[in-house]
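We show some of the complex, not the whole, and keep each chain where it was.
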Amino acid sequence: MKRLDLHTLGPIVALVALVILGALLNSSFLAPGNITNVLARSAFIGMIAVGMTFVITAGGLDLSVGSMAAFLAGLAIIAMNAVLPSVGENWGTILIGMGVAILGGLIAGYVNGALITKAKIEPFIVTLGTMGIFRSLVTWLADGGTLSLEYGLRTLYRPVYYGGIGWITWPIIAFAVVAIVGELMMRHSRFGRHVEAIGSNDRVAKYSAIDVGRVKLMTYLLLGLLVGLATVLYVPRLGSASGSTGVLWELEAIAAVIIGGTALKGGTGRVWGTVVGVLILSLIDNILNLADLVSPYLNGAIQGVIIVLAVVLQREKRTADER
Amino acid sequence: MTVLALRDVSKSFGPIQVLHNVDLALEPGEVHALIGENGAGKSTIMKTLGGFLDPTSGELLLDGKPHRFVSGPEAEAAGIVVIHQEFNLAADLSVSANVFLGRELGGFRLDHAAMRKQTAALLQRLHSHIDPDTLIRDLSVPDRQMVEIAKALSRNTRVLIMDEPSAVLTHREVGTLYEQIDRLRAEGVAILYCSHRLDEVAHLADRITVLRDGRVVRQAMRGELNEDGMATAMVGRELEDFYPPKGTPTGQVALEVKGLTVPGRVHGVDLTLGRGEVLGIAGLVGSGRTELAEGLVGLRNSTGEIRVNGQPIQIRGLRDAFAAGLAYLTEDRKEAGLLLEKGLRENLTLATLERFGNLRLDTKAEEAALDRATQDFDIRAKSRDMVAGKLSGGNQQKLLLAKTMLPDPKIIIIDEPTRGIDVGTKRQIYAFIRKLADEGRSVIVISSEMTEVIGLSDRVLVMREGRLAGEVAGPAMTEENIVRLAMGVSGEAA
Amino acid sequence: QEAEKKVIGVSIPSATHGFMGGLNWHAQDTIKRMGEAYPNIEFVLSTAPDAAKQVSDIEDMMATRNIDGLVVLPFESEPLTAPVAAVREAGKFVTVVDRGLSQEGIENLYVAGDNTAFGRVAGQYFREHLEPGSKIVVLRGIPTTLDNERVDAFQKALEGSEVEILDMQHGNWNRDDAFTVMQDYLSKYPEIDAVWAADDDMAVGVLEAISAANRQDEMWVVGGAGMKEIVKRIMDGDKQLPVNVTYPPALISSAIEMTVLNFMSNAPMTGRFIIGSQLITPENAQQFYYPESPF
């Protein structure tokens, strides 16, 4: 397979190196418990990053996802608490909450997408704006504090994060499904092909009868949907949302996408690369907790170094014969 | 005394060898023409001479001594200037900024006035009226080419290498280009000129080198080779009649357009197109032919009445045009035609992906379509996995043609069908266009090459300043009549 | 008993503002001291920038470090409640610091400051030392539950007095933000008699803004948490800084020490220890002054 060159293998090499490092540092690193933890907590950013891969591949960007997740979590919690008296402490209420998160995600994605494709404003600005808006709204909804799910509902909802099939918990399953579907969509569906074409050259796409605006809008809708889905799994983990929920998720998601080998300027999307990127980022955190470092203040520095190194491994080898 | 030469040069890209033991010498005060089919290796030779590529083996001689340029710019400092086949202009910068890019005038503060003045003077010399302050992105393709030429002329040149400079120019501009070439030749500049227009070569060249499959197959002095001889040497066999015989129109109307208007560009154009007809549209650069076509297929906002097979239809976007059986092949193949970084298969099926599935595209069927297309259109790719940008210009055009034909349209509008294409391929494309008409489809050919419109079309419409200036058919289809209409010169058609 | 090794996990928010910086310093300092004093106690320290990361850290401590005890200062109460409860259910000793969990009875040991008192003590001081009709402005922290508690208590303490709160904006416990907000307050209100900055980092920004506007003589400032520079100035009798309200970052030290004692001595350490907020005055400032601490 010609595609398996160093450029493509880079992130995997980095991932494997991290796994080996982790195993050397601590024997319980490879224990199922730890693996479950790492995978399950990668799921939120992971699903968002898969959506982000489509947005970036089509030449877009979304800075609002972290705040959007916080906002959706807040909405879902408010909705569940509100219907609790009438619907009762049962799965009906939780399904309503899930519905609110997912519908909210679609609407939020639509707002971003419509401002970008119809009002033709730079994605950076639109999503910087909505980032502030979502963040403010959730702080306002929570009155500066924390929105909490009623205790009974939380107990009922908890297994959605912590339960699963053996050590493979639901977030892991959901992430895996999203990643596989995303990979298939990017590589084998018409939509994925159109997304790549638009990111590569949107004029060519237009001249090939692709509805550029619609496809771009769809990428934001997809991302919104996935943020909603991530929220559905996030709420049972912490049972609450506040103004500090999901801070900097956007940077993490974008970093995962780029570490995975998707170009920031668009045109080539690698969903599986994104998954590897997300795992690299969560493993770094996990490994930092495995060992005692000089100073916890330096965690950020180590993270920074590893991110850059992971990308150095895959940097485009310069075409030998072109200057 | 040779200024610049290649001696026994071979060049490979990876495992693929594109040049085989090439010898070529450029003399001062001489125009040396390099001709060959698409993909023969002309651009590769030119890039090697210009210091942009290193030979795999063999050497480059500068003033008789072996030399290795570290970079294109270094070659330029030595007086070797290349006009590349692809545009080499920064779209966000103004014309004068591009002309002086890398060698700006002025000290600490740029001397905008001087650069503007000199640019204007250079453009004046090319009889071009481009404002030096215009951004390149706002210029039409031919105007960009004129800027490229102006940029080359502004250099202190000993060797001028031009890779198909005339491909996107019209008649009049080509004349201007000749003037400049003559002037430079008189000044003792060595010129390497590459073109698919053999009449140009016959007119300009003092010496001709013919390239076939990366090998020099013939070198000749002025007068030793006529156009037929060149074509034969390039292709390696005798060519029959250049243009296919004209067809017999069926009389049925396939397309009827009334009062088509593209705001600011095209004003109330009426036309009819018969089934089995090839309709030419001629006109000067900027006469609005492209806008007419783009307005017709929904790529631009337009108003007017359109009937296909008598049925009135609404075209709000290219999708609607496809649904009505219309297809449009763009003149701008690099910016609007092909995804240069993507593979051949992805490019071929991009506009018709719905035929290959939705959630799971049928890659096998796509591959089969590619097989068929490479065969039908004789696309010569060194490997089927290569990206479209690495194909030679002519093969890119064939791929684009294959892409346009994939939805099986009944009415095809082809804008500049043979820009930058060699004689052999041109013939193939002409034959192909005629075949389309004979199959009962209808074709509109927009071309700036007069002989092409005349040779190919059953009827020619001439546009001027966004309006139809007239129509010629039958024996009245002469170059002179068309030029008169295009330029708005009244008087008797001779 | 000698050879048995015990692992104590310490999970706190990272040093994103002055108070937390002090708390981080005290945590590390105590760990170092305790580690030297008790060689068979091992510490695992992790710092988190948000609640989700803190939950992850606690999961990691359980899964890979096999902790026997946990000292946790919850980033937020609600999200940490269930994960900490899970640690307790696994039979570990749990010490909760400062921000209580949203359910009673999970932790073995609770060591905390008193946010309500923090606001109330300040509020009472304002009430007692301002003329009726005086005007004050308030700088709030990062929007969180504990900020709400403090501000509510402050307002409650002022209820019924003639003191008017002109404005309350968020300075986010950040010097630069507080500086900006205060500058704008000064432009907006020609008359301000006192400022409740609620945190000493914000107080630093506020004081700079006031002196830049040359209105030092017009108003005084009360911060909070006992930053050493501020305490020093109170000690020196600075007119602009009459008092301060304690909220000692050193409470993490007490929590860690008591947790260690739980394992090292035979007496089980349980219960609730509330370290009340005290008023620092020029008279008692000496005893709140820690020149070594970074805070």
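Each chain carries a letter (A, B and C) given by its place in the written order, and its residues are counted from 1.
Throughout what follows, contacts are C-beta pairs under 8 Å (C-beta built on N, C-alpha and C of every residue); 3 or more make two chains touch, one makes a residue touch a chain.
Computed from a predicted model, the values in this text were never measured in an experiment.
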Stoichiometric formula of the complex, labels as displayed: A x2, B x1, C x1
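The working rule: only the chains that are shown with their structure count from here on.
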Between A-B and A-C, the pair with more C-beta contacts: A-C
Geometric centre distance via CA averages, subunit C-subunit B, whole Å: 73
Centre distance in Å when subunit A and subunit C are each reduced to the mean of their C-alpha atoms: 33
Interchain centroid distance [CA atoms averaged], subunit A/subunit B, Å: 45
Residues of subunit A engaged with two or more neighbouring chains: none
Residue numbers on subunit A that touch subunit C, as the complex places them: 26, 28-29, 31, 33-34, 37, 41, 44, 139, 142-146, 148, 151, 154, 158, 234, 237-240, 242-248, 285-286, 288-290, 292, 295-297, 299
Parts of subunit C lying in touch with subunit A, wherever the complex brings them together: 14-15, 24, 28, 43-47, 49-53, 55-57, 59-66, 75-82, 102-103, 142-145, 147-148
Subunit A residues touching subunit B - in the complex, by the definition given at the top: 2, 184-185, 188-190, 193-194, 196-197, 200-201, 203-211, 267-268, 321-323
